[in-house]
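For reference, the structure is listed below as structure tokens.
Every protein chain of the complex appears in place save one, which is left out.
Right, chain A next:
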Amino acid sequence: MLKVTSESLLWLMLALPFLGSLLSSILPARKRNTAGILAGVVMLLASVVAIGLYSSISEGSVVRSRIPWLPSLGLEIVLRLDGLSWLFAALVLVVGFLVVVYSRYYMSPEDPVPRFFAYLLAFAGSMVGLVLSGNLIQLVFFWELTSLFSFLLIGYWYHNERARSGARMALIVTATGGLCLLAGVMLLGKIAGSYDLDAVFLAADRIRQSELYLPALGLILIGAFTKSAQFPFHFWLPHAMAAPTPVSAYLHSATLVKAGIFLLIRFWPVLAGTEAWFATVTTVGLCTLILGAWVAIFQQDLKGLLAYSTISHLGLITLLLGLNSPLATVAAIFHTLNHATFKASLFMAVGIIDHETGTRDIRKLSGLARYMPITATLAVIAAGAMAGVPLLNGFLSKEMFLAEALDLHRESFAGRTLPFLATLALAFSVLYSVRFIHQSFFGPPPQDLPREPQEAPRWMRMPIEVLVVACLVVGMVPALTVAPLLGAAAYSVLGPNTPSYSLAIWHGFNAPLVLSLLALLLGALGYVLFGKRLNRQDGTPLVGVFKGRRAFETVLSLLIRGARRTMEFVGTRRLQPQLRVLVLAACFAGLLPFLRYGYQGGTKVGTPLDPAFALIWLVGGICAVAAAWTAKYHRFAALILMAGAGLVSCVSFVWLSSPDLALTQLLVETVTTLLLLLGLRWLPARSRDLWPGSRTPWRVRFRRGGDVTLALAAGSGIALLSYAIMTREMPNSISRYFVEHSYPDGGGRNVVNVILVDFRGFDTLGEMTVLAIVALTVFALLRRFRPAPESVRSPEQQRLQDASDDAREGRERGDTLADYLLVPRTIMEWLFPAIIVLAFYLLMRGHDLPGGGFAAGVTMSIALILQYLASGTRRVEDRLRVHPLRWMGSGLLLAVVTGLGAWWFDYPFLTSWFRYVDLPLLGEVPLATALLFDIGVFLLVIGAIALILVAIAHQSIRTTRRRPEPPLAVKSGEEEA
């Protein structure tokens, strides 16, 4: 019964902050009190739940609750509460509650606090999720969420630049770490065979011996160090001070930065105990400890001082964890707790100072104790704890630290120097603590502060009071207060290896105490000697030249600049090189198998070459090459040459007895050439003079040479491929089936047509659609087409004709044009009905003889094009209403409906039906649904070509806007081409 309750309580503890966040985020921006109360109640409730859960873990037992999430990949949501996670969860929630109370009074009434509380609650929830994680992936999941919400919190005042850049820096550094962590824990999971935390604990020995241990360790440590602001990743933390002070108080005391520490403690049983761990973690910890303390001394901003002191204390904890000693680990956990209490209260005290005086500059502050005695008292006690003054909690963990430092009996440099370095760092911490307190609260009354200082409101002080009481109580009667909590946490990490230790103020007059007193003395002495000088110091000696932020920005901008430079080499936006790459890749891909296996032609003997056919192909080849040659500057010539090449393929089809293909090819050639010719008129002129002195540079010649080679290679490649295919025995192909079944099952003797409208009618349906889309696209494009200025005016010939009309008596402008090519025009107009009949003929006979819907449709559209050519757009459209879109629509619909008709008889889409019937006059006629389908094709083809035609034709009758016809330049111009 109890188990069930504690499991559900676990879920409640995790869900509460997120629910609160959701509620708060939908509150209106001005609902300051509601949001505050909501956040406070949520945090308080969650804290109560956490405290209530203590009994279930106090005996060293573990509460677990799991929900499958991605079971096949070993990813479950496991909430796992043991002594360690309880301690951290309680810390997060209780400090969270205090911070919420504090924020309510700290944040200005203009701030949209509901958003603030929403972020804060979500952040707290992520922290709780992180510490409760019983699955490695879930841990990373919440880890990244803390990065995300801390980003939003740090950037909360995003209107100022420091907040933006600080938030961004924090996000990038911690997210990088998070990604490394993900890779690291996945390696752990691979070694352990499971992502479950308990399974990983059981596999500890295997993990340490695995060859993947080092990469996993490295990646996880990067994750932890970036989060906990360890050297050399510490630089983001001071910039995160741009956040509102309550955020700093929360993030940098009990939560965000402690996540890294939590990770190190959590994985201590698995990863610690090796040389690699000792070397890395202690070195990084020691560097951070000393560097942070040293820099903190020279800060003039109170928050900056606390930020570096935080870095330094985190370094201390890391150092302890690196020592591979159980007792040091207990000390680390203890100091984590102590640091959270005193650092949170100090941040809040600084917040009060900032709030009440309007400045955090240590040099401007002085003698505040007389204005705010209570705050001053609280701050003094908290700072005392930070400095490690006896009777306060900081003292106890510091003693343990010193004892461990002395205990490191290693005949190594590190072992011998550690006690001295530790004492030195502690002396620094005494120095900056004293400086902080003395400078701000004592001395003469302050001058020219932005605001008249006064005591903070009672509820703003309350959180600090609670925390300071905790410092005192823990410091004085540790055994009665914190010992069991610490014991439970230590046991959950160390298990049966938990060392015996005693938390007492007095252990006798021993070496740690001597060092501790020495540090206090040195620190105080340091302040007496250098205190005034520190106020004049600008920047930190020795390490001040290393500007973390600048380095970070430099690295980023180098990265981006490098990326842009690289893009110039590996990417291009231009079409020609891209096409070159494509052809090259295709050639290479096609060639590769032949390099491996060798090229082999087929075994079939070729038919003897007919000289006439060879001649035709020679002409065709010349046309094709010449078309390519002239394409750039002589579009007209190129077009005609292309048509020549097309004709040669028509002839080839006829020669090789495929009349259907020949017919289709001929018609398509005709229409495309005509439409392209009509389009040429609107293209801008191309000038040849590209290079100064009309000398082509070598670079260009080289490139063109390369292109020619590539083109030759691709062309020969295709030729060789075709040769190999065509000289081979045909495989047992599906085409035989088509020939055999075309008449009995498809009802047509023209196999090509039966394939098109029946066997593979679905392909035809698709191709019809393509044609429709292309027509629509051309139409849409030309609707908004803006021709080059030089092509807007009417063609030269027309202008000459008009000019001559104007010049001569008795002629209206346009008369010559109207008479132009009268005879051919009349013939073309009269051809209209004849071509229509031809089209219908082709359509009807298509199923049995060459022809069909496509050919008929193209034929019909040629009739239409001829009308436009002969009579001009206006005249045709006066007499003939063309609705290309409706033709297209009807064609598509007819084809679809024909296909759907089969459903009625419970056959699949496009199943055909046919019967031969005797019709009067026409004789025996095949009556097939395929014909209906073909009529659909017919309609669509007419519509599509007509639409393109109309789109081009209408260019010439559009009236230009605000652009008067330029006067005719009477000079013998070049050919319009």
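Operating definition for what follows: a residue touches a chain if its C-beta (ideal position, glycine included) is under 8 Å from a C-beta of that chain, and two chains touch if they have at least 3 such contacts; residues count from 1.
Following the convention adopted for this analysis, contacts and distances are computed from a predicted model.
Q: Out of "Electron transfer flavoprotein subunit beta", "NADH-quinone oxidoreductase subunit D", "Monovalent cation/H+ antiporter subunit D" or "Cytochrome c1", which one is the UniProt protein name for the chain not included here?
A: "Monovalent cation/H+ antiporter subunit D"
Q: I'm checking contacts with the chain that's been left out. Which of A:66, A:168 or A:845 qualifies?
A: Per the contact definition at the top, the residue touching the missing chain is A:168.
Q: May I ask which residue of A:438, A:681, A:703 or A:741 touches the chain that does not appear here?
A: A:741
Q: Would you mind spotting which of A:526, A:620 or A:761 touches the chain that isn't drawn?
A: Hidden-chain contact among the options goes to A:761.
Q: Would you indicate which residue among A:279, A:479, A:511 or A:579 is in contact with the undisplayed chain?
A: Within the whole complex, the residue contacting the unshown chain is A:579.
Q: I need the residue numbers on chain A that touch the omitted chain, in ascending order.
A: Within chain A, the residues touching the omitted chain are 68-75, 115, 137, 140-142, 144-145, 148, 155, 158-159, 164, 167-168, 171-172, 175-176, 178-180, 182-183, 186-187, 189-190, 212, 556, 559-560, 563-564, 566-567, 570-573, 575, 577-579, 581-583, 585-586, 589-594, 596-600, 718, 721, 724-725, 728, 730-735, 737-738, 741, 745, 758-763, 765-767, 769-770, 772-774, 776-777, 779-781, 783-784, 786-787, 792, 885-886, 888-890, 892-893, 896, 899-900, 902-903, 906-912, 958-961, 963.
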